[in-house]
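Here it is, the structure in full.
Partial view: only certain chains, each at its native spot in the assembly.
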Amino acid sequence: MDLERPLDALNNARGKRVLLELKNQKQIRGNLKSFDIHINTVLENAEEYENGELKRKLGLTFIRGDTIILISPSE
Amino acid sequence: MDLERPLDALNNARGKRVLLELKNQKQIRGNLKSFDIHINTVLENAEEYENGELKRKLGLTFIRGDTIILISPSE
């Protein structure tokens, strides 16, 4: 376990629903389809939330890594 | 599917209408013509929106990658 790297945790989340917290104070929930070392991320069935409210359905969405604060399994 | 990379999703969107959400709180819709690893992006028939309203027709437009939050197929 001690030798795990952060991207391993993202790798285990592929295909699962995740929550992305963005620097613009919005959240995006979606199924994690892919990511790279810059944490550029693609979600399927992405939905944008603001203050807990669904704002937009985005569908398949590419999110630039430098705008992401955290990625967590969606509750 | 597990080995897909984020740029593959952008590659599949070439020629299609996409929505770009920018860090300056504006949106640009246009036909995705090209992109690179910095996510520098060129759109054709680009239109700038603010708060859901069309602000400007920009035509062929180069957008610097570091200003982009997300790219999604336009609804």
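Order as written gives the chain letters A and B; numbering starts at 1 within each chain.
One rule holds for everything that comes next: a residue touches a chain if its C-beta (ideal position, glycine included) is under 8 Å from a C-beta of that chain, and two chains touch if they have at least 3 such contacts.
None of the values given here were measured: they were computed from a predicted structure.
Trainee: Because only 2 copies sit in place here, please give the count for the whole complex.
Mentor: Spelled out: 2 chains shown, and the full complex contains 7 copies.
The criterion applied here is as follows: only the chains that are shown with their structure count from here on.
Trainee: How many angstrom between the C-alpha centroids of chain B and chain A?
Mentor: Measuring from centre to centre gives 18 Å for this pair.
Trainee: Which of the residues in chain A end up touching chain B in this complex?
Mentor: Going by the criterion above, the answer is residues 14-15, 22, 24, 28, 33-36, 40-42, 46, 57-64, 66-67.
Trainee: Write out the stretch or stretches of chain B touching chain A in their complex.
Mentor: 1-2, 4-10, 19, 23, 25, 39, 65-66, 68-73, 75
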